[in-house]
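Take this structure, written in structure tokens, and hold onto it; I'll ask about it next.
Only one protein chain is missing; all other protein chains are in place.
When the chains are written out, they are named A, B and C in that same order, and each has its own residue count from 1.
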């Protein structure tokens, strides 16, 4: 069952690492480290095989995938031998990457995107396509009355306004083309009432927001630890130092704010109170594709005794995100195939700022993920639309 | 339902903190921070109230509880105002602390311990007594043929040999006196076939081993995180710097070895493989009742990219352990009252080296603990002996 | 030779700790840990003895010193027994603390301050008085034409404008009263051409700016280490988490900017280039009088190999600053006595943002300090005014 994976931001680090990795897995040149869908508790017949994934996408930059892959190899993110060995396969994917149209009103541009998606699906005879947003984080979205309702939205897009931010225009196009949608970034994407209604109308599932790859991943196990032990977290402060493209974007305070908000949500909702302290994001070019996060947690134990935990996480965002992008493409495609529509709240395991009201505890999200995939693999006794 | 808590090592830091804390809670002078049994998910009618706990115990040192409490206040472990306000109550507990007999053979000494326990139970008209070992860690136990079987053990104790290490002699006395037993240390305690058989024969429950208060607590949430994300942990190295009495004991390589072994078990059993690296324990007197642990974890993500996590935990062992001692006393007493006998494997949440074959994941241990306490509170549909 | 120490911000943590410490030293109840002027390389006959120091000061808050000292004892900054034992001596100092006048124009207020200083000097028959600013950090100073020249300044002060920020009004009063002045904070203080000219005219010495107590102290030994080893520092990022009064003040971005600027100067001037990265300051109330700074330094070695150093400094600002306040009072008084006037650039050892063009290397500053004090103690072959 051939499945399309259409990456918005197809020439970025995360997309390139996802593509190289999937090609390497298909060729038997690499193992599935980091791929949650290859764990015994999750894998199964409902998921499309790596060999069944066909990649395409949009980007605004023109650097070819192969060049990007070489740069990532030099930076220690990708093994140089993989990049060299997969040059032909990368060239084939390159032919499926389109530069996003920039002229006309938003309705015209959306129509062009829909055309790209349907042609991609037809050309490769794909059972379905999952659109995954891995483009740079946008500033917070400016409200517009047309966000409230699909009809108003249709009308407004035909006008001169920039009604939707780019991530939401992609979401609009994806849904209209009958494609499932995954938002791996904190950008607005499908988080507008008009778009959610449209997704329901087109009976497509969607997942998001903001892949959980570093500091928040740790928060989602450490905050429950403090809660389960009835320890009182007094302050939780952190700083994220990042190089790479995302670093520059997030140095912009507007984008930064969105990211920081989604990072603190896990604390409030897990602990039941918000401790003192902030999370900072700073750009340090020298760190390249790596990210260093330092957090200080002060907490009180029995009779108020003060204690502290510090951690430093030195991770490579692309290497952490890419296998999750593949996981989400496979899971969302399988959910689509099984008839799921609307928000896939059972995929909260993957996200900093998950859809729905569920828990932020990684362990409880894991339990939900396993139950969800078990139902997918067995055909599920419960209503798959539930 | 008045319940006795008999502490082996009653004048140590952990015991003193437990006693002061319970008295403060009873007097409404402190909140239950750190007490798992006061979380909404765990608390309920089956547990004896703090006001129902009556303390006693043995120790080999003679420093009065009040003196010890003052020293702990000076070291920042206990609030000075609590210690001052509770001096009368502490004096009352002091009268229930016995110095362990040292003459005669082990049978004689065990008989003296049994007498102390039964007199304590009778004097205070207690429904039952839980014996909790919080004494300093012993060196690894020397094997003896009489460890295999209760009859051989009875016979050997009457002879001249030191058949049982002190922790096991207490366990023997506790079980013989019909008391439940909790081993909060890595010492041998009830972990001998003869004693397990004896516990079954006397129909008492027991729990252990080695309270999970610091580095291992973190391991029990971080190792599952790596496993759930299919990340390959390549090395996990750590050093524990501790002052206080336990520090001196553990500087002894023999005791150290037992502790280190129980600390690494969680990794092997959670990850399914043992990463490179060791855990060290060093004594640094200046740290007093606090402990600093530093761990470095190196791991590989997608396509082998190397990453790292470091943490520093600066905790106060007494403040972390004491509320768990109270939790375990309450839970074990409730289990005893409900007819449970043998190893309480559902209490694995509290231990570094838990009884039974269960998971080392804190989240899964938490699920088991909640199910267990729910059954205790509701009278339990399942066989409480199961 | 009795010497006055007039503290601006006399009821703050730093001032209180300085006073309690000096009283304790005088009473033989504490040792001189942290006092540079008690090291064999620095001490000597030219310095006034601790017993010769007489304390007074101004503050805008009214909490008595004794109350503040008790709060510091509770927070673990001062030993409770010292505070209790010195209550009479503290009450005596309390009588020398004035609340700053707030009515009238700045000339009136300056005159009142001068009166307070001269009365203090006369009342206690002091050989001289050193005014030390340990008040909370001010926002950056707003330029005013009268800052350029003493005559313009005199004229402007008599008008309705707030011509000088508070720290500079104190500096103005100190100099006018013939007192030496030390700025222990990053506030403007004496750093205005009109005030420098005035200090020269009144032949008083002055020292500053901004006591070097934490992260910058480390920078002043680590940056030279990288330089001496010809290692290329690529980035130096840091975050300072502080509770206490100074934390609140510095959460104000305007004050923050001044502090951050003085913190980065050491890097640029020691390395000869400014690495990537910023220093952040955040307020975390729970840290109280303590401060946690975390720095990440990435650097390149031979052939460009990337490496890293991280440090966490957990210090108590008051305990670090107070002995330096005493050192500076003693050294500045001795310099005044020896006839020094103008900026005391040889005291750069103590400051984040030292007066003059000298080195930021702590070791070289130390060499200068030793030479300076040797000259003081021996009467100095070179011209003391040099």
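List of remarks:
Assume a residue touches a chain if its C-beta (ideal position, glycine included) is under 8 Å from a C-beta of that chain, and two chains touch if they have at least 3 such contacts.
On a predicted model such as this, the values are computed, not experimentally measured, just so you know.
Listed residues B:223, B:241, B:328 or B:348: the one in touch with the omitted chain is B:241. The hidden chain makes contact, of the residues C:76, C:139, C:178 or C:358, with C:76.
The chain not shown here is touched by just one of C:320, C:334, C:347 or C:376, and that residue is C:320.
Residues touching the missing chain, restricted to chain C, are 17, 20-21, 24, 30, 32-36, 38-39, 76-79, 82, 217-218, 221-222, 224-225, 228-232, 290, 300-316, 319-320, 322-323, 349, 361-364, 366 (touch as defined at the top). One chain is missing from the display, and on chain B it is touched by residues 234-235, 237, 239, 241, 276-278, 280, 282, 284-287, 292, 294, 296, 298, 306, 310, 312.
Going forward, only the chains that are shown with their structure count from here on.
Distance between Cα centroids is largest for the pairing of chain B with C. The rotation relating chain A to chain B, fitted on Cα atoms, comes to 180°, given as a multiple of 5. Each chain gets one centre point, the mean of its Cα atoms, and the points for chain B and chain C are 50 Å apart. As a whole-number value, the distance joining the C-alpha centres of chain A and chain B reads 43 Å. Each of residues 312 in chain C touches at least two other chains.
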